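A quick write-up on the structure given underneath.
Only a single protein chain was left out; the remaining protein chains are all shown in position.
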Amino acid sequence: MAEREPMMAEKVVPPIMEPGYTFATVTDKISSIVLTHKTPRGWYIGFGISFALFMMFLYAVSVLFVRGIGVWGVNIPVGWGFAIVNFVWWIGIGHAGTLISAILLLLKQDWRTSINRFAEAMTLFAVACAGVYPLLHLGRPWLAYWLFPYPNTMSVWPQFRSPLIWDVFAVSTYAIVSLMFWFVGLIPDLATLRDRATGRVQKVIYGLLAMGWRGSAKHWSRYETMYLLLAGLATPLVVSVHTVVSFDFAISILPGWHTTIFPPYFVAGAIYSGFAMVMTLAIPIRKFYHLEGFITMRHLQNMSKVMLAMGLVVAYGYGMEIFMGLLYSGNPHEHFQTVNRITGPYGIFYAALILCNILTPQLMWMRRTRNSVWALFVISIIVNIGMWLERFVIVVSSLSRDFLPSSWGMYAGTRYDWMTFVGSIGLFLTLLFLFLRFLPTISIFEVRAMLPAAAIKEKH
Amino acid sequence: MQQKKDRMNDEVGPIQFGSGNGFSLPVLGQDTPTTPESPDPIAAGSRDAASSEVLAFQKSVEGKSGKQYWRSIDEWAGTPEFEAYVKREYPSQVEVIVDPFSRRRFLQLMGASLALAGFSSCAYQPKEELLPYVRQPEEIVAGKPLYFATAMPMSGGAAPLLVRSNEGRPTKIEGNPEHPATLGGTDIFSQASILGLYDPERSQAVTYTGEIHSWSSFIGEIRVALGVEKSNGGQGLRILTEPVISPTLGKQIMDLLKLYPNATWYQYESAASDGAFQAAQEVFGEPVRPIYHFEKADRILSLDADFLASHPKNLRYIKDYTKKRNPEAGNTPNRLYAVETTATATGGNSDHRIPMKPSEVEMFARGVAAAIGVGAAAEVPEAFSLMIEEVAKDLKAHRGSSLVIAGDEQPAAVHALAYAMNGALGNAGSTVVFTKPLEVNPVAQLNGLRELVADMQQRKVTTLIILGGNPVYAAPADLNFAGALESVQLRIYHGLYNDETSSYCHWHVPEAHYLETWSDTRAYDGTISIVQPLIAPLYQGKSKHEVLAAIIDQSDHTSYEIVRAYWKSQGALNTEASWRQAVHDGFLKESALPAGGLTAKQTSGLLTNVTPQQQPASNTFEVNFRLDPTIHDGQFANNGWLQELPKTMTKLTWDNAAFFSPRDARNLRLENSMGSSGGDFEVDVVELELAGRKIKAPAWILPGQPDGVVTLHLGYGRTRAGHVGTATGFNANLIRNTGTPWNATGLIVRSTAERYVMAQTQTHHSMEGWNLVHETTFDEYREHPDYIHEEEPPTPRDLSLFPNWPYNGYAWGLAIDLNSCVGCSACTVACQSENNIPVVGKEQVMMSREMHWIRIDRYFTGSGDNPNGSVFQPVPCMHCENAPCEVVCPVGATVHSAEGTNDMVYNRCVGTRYCSNNCPYKVRRFNFLLFNDWTSASLKLLRNPEVTVRSRGIMEKCTYCIQRIQNAKIESEKENRLVRDGEIVTACQSACPADAITFGNINDPNSKVAKLKASKRNYSLLDDLNTRPRTTYLSVLRNPNPALKPTKTENA
Partner (left out) sequence: MKQIAPPLYGLLAEFDTPNELVRAARATYAAGYRRIDAFTPFPIEELSEAIGFAQNKLALIVLIGGILGGLFGFGLQYWASAITYPINVGGRPTNSWPAFIPITFEMTVLFAALAAVLGMLALNGLPQPYHPAFNVPRFALASNDRFFLMIAKADPLFTHQGTHEFLKSLNPREVSDIDE
C-alpha cells in the first residue's frame, strides 16, 4: 500500500482510491462492515473502554448536580474553567466535519468523498459533547431552558444582547443542520443496506430509515440540488458558529478577551483542531477496517496540508495578539495582560501551546513526514492537545488577572473537572464506535460515482 | 427612620421581651416592670400565636433537648452513633458529617444537633394552649422593625448601640448616633455580636462536672459551700473577673466583699494594659486615664498606639481624626507620625510611618522628650535622629494643639513620657484630658493574677468564682493557671461558652448574652450606658448580676431589679422619668467622667532613669504580642463573621500567623508561595522559642513589619471554642510571659520542614502602577486641585454610539472618601449582617469564594519591603450606568432599575457567572455551593426578613441596601413627599465610624452625596472603561512634613 512505498510516493501523487474496485466490490466492502461481519473483538474492547469513560462522566455529573458547581475549581475571579474550555474545544473539533463535507464539496474536492461520512459523524458527536458543557456549567442547570425564548406566564424573555444567547441559537442551529446534512447523506446508503440486509430486524430498521429510497433519477436530481444548497448554507453557518463562540470572549471587556482578532482566529483554530481530530480518527479506522483502499495517503497528505495552512493562520493570530497588546493598543491593561499571558503564572501553558500548535506542525513541511502515517498520527494528537491548551490559556489567564490587582486569583481544575473532561471524550468515542458498527463509515454511493465505470462516455 | 423605643414607656411592658417577641398579652401591672413569669420564655412564648419560630426554637433547646444538644457536639460529633442519629433524625444533615468542608458547613452541623435535640424534645413538651392576642399591642406593626437602645460591654469602653428588632428578634446592630462617645459609628465586634447571640454553641445549661443541673440546685449547693467560707470571713474565697466597668456589678462585688471581708477580688483580661496603669500611678499618683481630643490636634505622635483599629474605644478617635483631615470640612489637616512595631491601620493611614523594634520605642520616646525638654537627655539610635529632631520641632511648633499618644501595649515608661510630653507641650487640658478610670476598681492585673495563682498553688484558695473571661486559655503560660486551678476545691465558672475554663471548673453557669439581659456599663469617655435586653435568654443564661445576687443571698432578684435598684440609689437616675429617659436614649446625658488637665510630675523616676535594655542574644528576634484584629483576645473565636473577616493589614482569614519582615524572611529562607486554587498560600512553619517555651506557627511575610521583630496575634489556637473557632490558628499565649506580656526579646526562630496553607482574600498588594487609588499631598492638592483629571481626563458622556439612558427622579449614588477610610472593616460585617451573607469557611476562602458584598482592598504604597503606608479602598458594587454585567446575562437576571441601581433578580439567575467575568471590579459573589444555612433553628431568627436568603447556584452582590431604599420611599410616599437627603442610610454607611461612605440621590444637587461627587477629589474607578459607576471615590491626601523625605505617592 501507498505508505509502504515511499519511493513511489516521492514522485507520484497517490490516488484517491486504489484501482480495481467495481460497483459491487465497493458496495460489498463497505456495507459488509455493518452487515455481514461478526463484530470484531477489537471493537468490543474499544467500545468497552469508551463506555467506561462515559460512565465516569455520568458519575462526575451526578456529583456536580447533587453538590453544586462548587465541586469544580471555578471561583471569583475565574468564573469559567474547564467547562467552557472543553466546550470551545469540542465545538472547534466539530468544524472539520462540516468543512470537509460542505466547503470541499463546493470546491469540488473529490478526495473528500471517502472521509466526509465519518467526518460528519465526528462533527455530530463533537457538537453533542460540546453541547452538554454550557448546561453543566450553569449554577442551576435545571433552569437551562430559560435560555430559550418560549412564551411563559412570567412573560419574561431572554436577553438577546448576551453572546451566550447567540451561542444557544448558533450551536443548536449548527447541531440541527449537521444532523440533517449527515442523515440525508446517509439515505441512499441506508437503501443499500436495506436491500442487502439479511436479518428481518435489520431490514425493517434500515428500511424505515431509508424512507423508501429507490434511486429514481428524478429523486437523484432533487437530491443533488438539495445537497448543494445545504452545503452552501452549512459553509457560512460553520464559520458563524465559531465566530459566535469567539464572541463569548470578544464581546466582554476583559483584557485579552476584548479583541477583534478573535472571530477569524477562532475559526481557523477550529478547522485546525478539527482536521487534527479527523486525522487522529481516520488513521486507526482505516487500519482497523482495512480501508486503506478508500482512505489513501492522498487523503492524509491533503489533510496535513490543510492543517499546515491553518496552523499558520493560528500562528498569525497569536502574533497579532501580541502586536496589538504590546505595540498597537496602548492600553496598559491590554499590555499587562499580554505580558502576563506569556510570563505570568500560566506562562508555562502558553509555552506549551506554542510548541504544540506552532512548532511541531512545521514538521509537515517535509514530504517524509506527510508520508509517514505514524508521524501524522502523533502530530495530529499533539495539535489536539495544543488547541485545548490554547483555550485554557485564553479563558483562565485573562480571568485570573484583570483590572483590579486586589481581586486577582488563581484557578486549577478539581478531580471532577478532569473526570468530566476525560469522560466527555468517552462519550464521544462511545458514539463513534456505535456509528462504526451500525452505519456505513464511508459514503457508498459517492464512492461508486467516483469509479471509472461511472463516467458517461457520450458521443454527442 | 429609626424610631427608638423604650421598654418602660410601652403599653406592653417588659413582659414582651420576656416572651422574646412583640406579641405577648398586654400587661397587667404597669409599675411592676417585671412579672414573676416574665423570664420564662416558654410560658410567655406559648401564649403567643404569632412568633412560632421564636417559640419553636426556644422549645427546641429547653431542658432535655439542651442536654442532648451540648453533649452531642462534644461527645458525639464524628462518632458513628452521632452520624446514625443524624441520619435518622435529620436526613438532610448527613452530608455534613461526611462533608470534607465541615467547617464551611459548621452552621448546619450545629443546626443538626440542635434540631435533632429539638425533635427528640418535642415529645416531652407539655400540651399548651395557644391564644390569639386580644388587643393589638401598640407600636407593634407586623413587618415594621423597632429600634431599641442598648450597649455592648467591652473592656476599654462599651459600644453604644441601637438594635433593630423584627417581631421580637434582634436582627441588626446599628450605632447610636446620639451617644457622645461614638456619634453613631460602630466596630466589627459589636456588629458581629448579633451572630454571637444566636450562636447555637453557646452553653445552654447549668452543669456540675458536665452533668446538667438546675439553677436552683446550683444556688443550693453554693450556699452550702459559701456558708463554710463565711465562717472565716471568706478567707479561701477568691473572685476572678474581667475588669469591671459596670457600676452595678462593681457595687454587687463590693457588697460581696463586705459579706466576706477576707475574700479577694482579682481582675484579668488578655488586653490588660498595666503599663498605662502604673505610669498613671507613678506620675499622677492616682490611676487616671487619658482621653484624647483628635479634633483639636494638629500634630500627632503615636508611640505604637493603634488608635485607628476597630474597637469601641477608638470609634470617636477615628471620627475626629478623619474629620480633621477632610478638606471639604475646611479643617487644617493634622499630621500623624506613627511609630509602630508591626504594620497597623494607624501606620497605614499616617503621614510618616516610623517602623521600629519594640525595644526602640522607649529610646525614640526619650529622644523626642529630651528634644522637647522632658526627662533626661537620652542617646538615640542614629537612624532616628533626624526624625526625632523634626518630630520634636513640629510638636513644639504646635504647643497646645499637638498630641502624644502611647500604645496600651507599651511599658509604663513610654506612657509616662507621653504624659509628660503632653504636659510640657501644653496639651493637657486641650488635646489630652484625664479622667478617673472606667473601671470600678482598676488594678495592675498581671500582679493580681500572679498573686492568685500563687495562692492557689499554696492551696489557700478553697472557692474560686470566675465571672466571665477565659483565664485558662488567656493567662500567660508562665503562670500555669490551669494547673494551679486544679488545686482549688470549688471552682465556679460563669461564661458564655463551655470553653477551656469551664472544662476546669466544677460548676459552669451559662452567661446571658448582653442582648438578653439588663445591665449597665460605661463608654470610653465614661458615659453611663444602659444595657437593655431585646429578647429573653435563648438558653437559660444568667447575667453576672444574677449570679452575684445568688452568691450574696439575693437569688430572687432579677437583673432588672438589681440594676434599677442600684440606679435608684444614685442621684442622676433616681426618678422613674430620668431612668426611662436613659433607657430610651441608651445612655445618661452628661454622665461622662469629669475630665481635667493634669500635668505630670516631672520628677518621676520613669522619666529620668532609662529602663535597662537587657542585651538580647545574637540572632534572636524581638517578639510583640497583639490582640487579633478580628477575633480580639479569643472571645469571638466562634464567630464565623469575624473569623472570615479579612484582617486589616494582612487580608488573612481564619488564622493568625507569625509576621516576619521581607528581609528577615529572605535571611531565614521563609517562603509564602501562592497556591493554585485562588486564595490559598502555602507558607513555612517556624518553631518559636521564648524563655524555654516553644510553639509552632506559620510564618507570614508582611511588608512593613520592622526587621528583627516577630508579631504574634492572641486569640487563636482555642481548644474548646466550638466548631467555628476550635483548631484555627495557634495559641500565642503559650509563650507569653507575665513579665513581658506585650513585647519581649530573645525569641529564637527555627525553621521546620512543615508547610501550612493559609487563606487570604487579597493575594496581590501593588496597584501595578494603575491609578486605582489616587493619592497626593494636601499641598499638591491645594496647588493643583484638578490633578486627578489632569492625570486622566474623564470619559466624555457622549462617547457611546447609543443615546444615554435618561434618569429622571431619583438617581441613587454612593461616594466613598478614601481619605477617611481607615480600613476597619465595620462596613463589611454590617453588610454581612444586614444582607444575610453566608460564611463559607476557610477551605472556600482558599478557593477564593468568600461572599462579602463590600470588601476592603488594601494596597501598600512606597517600596515593597518597607512601605510608606497603605491605602484602603472599600469596593462594593459600582452600580455602573453602562453595566458590563447586565449586557452579558443571557436571561436578564441582572438589569437596571429606573433609579439607576443595578439589580439582581435572584429568581431569574441561572448561574452562568458571565456577569462576574465581565465585571471589571469583581464585586459579584457566587453561591458555588449551598453556602447559606437553611436548617439551623437559631440562625433563622438571625436573618433580616427583608432580604432574600440566597440559595445554591445564584449570583449576588451589593444592592445599595435596596430594602432600605424601598422602606424610605414607602414612608415618603405615605407622606406624599420626596425622600429626604440622608433618610436612606446603607448598612455600610451607618456602620462607618469615619463617615467615609455617603449615599443619596445624585440628581438632587443639594444632597450630601451630590456635593461630594462635585468635589475635585472625586473620581470613578477604571473611568476609561466608560462603565459610569454610581459609586465613586474621593482621593487620598497625605500631609507629610516637608522637612522629611516626602511620602512617595507612587505604588510599589
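Couple of notes before you dig in:
The chains carry the letters A and B, assigned in the order they are written, with residues numbered from 1 in each.
We take it that a contact is a pair of C-beta atoms (placed from the backbone, for glycine too) under 8 Å apart; a residue touches a chain by one contact, two chains touch by 3 or more.
Everything numeric in this text was worked out from a predicted model, so none of it was measured.
Of the candidate positions A:A52, A:L107 or A:I176, contact with the unshown chain belongs to A:I176. Checked against the full complex, the candidates A:W43, A:Y59, A:W157 or A:W418 give a single residue touching the omitted chain, namely A:W157. Residue A:L230 is the one among A:I16, A:L230 or A:L254 that touches the chain not shown. Of B:V887, B:A987 or B:L1034, it is B:V887 that touches the chain left out of the display. From the set B:Q458, B:S676, B:N804 or B:Q966, the residue in touch with the chain omitted from the display is B:N804, counting the whole complex. Of the residues in chain A, those that touch the hidden partner chain are 22-24, 27, 149, 155-161, 165-166, 169-170, 173, 176-177, 180-181, 184, 188, 191-192, 194-196, 207-208, 211-226, 229-230, 233-234, 236-237, 240, 243-244, 247, 445-446, 448-449, 453-454, 456-458.
Where chain B meets the omitted chain, the residues involved are 800, 802-805, 880-887, 889, 892, 895-898, 1028.
To be clear about the criterion, only the chains that are shown with their structure count from here on.
Computed centre separation for the pair chain A/chain B is 57 angstrom, with centres defined by C-alpha atoms. Across the interface of their complex, chain B is touched by residues 67-71, 73-80, 137-140, 143-144, 146-147, 156-159, 161-165, 168, 248, 251-254, 332-333, 336, 345, 399, 402-412 of chain A.
Of all residues in chain B, those touching chain A in their complex are 674-679, 762-770, 772, 844, 847-849, 855, 857-859, 873, 875, 884, 886-892, 895, 908-914, 916-918, 920-922, 924-930, 952-955, 1021-1022, 1025.
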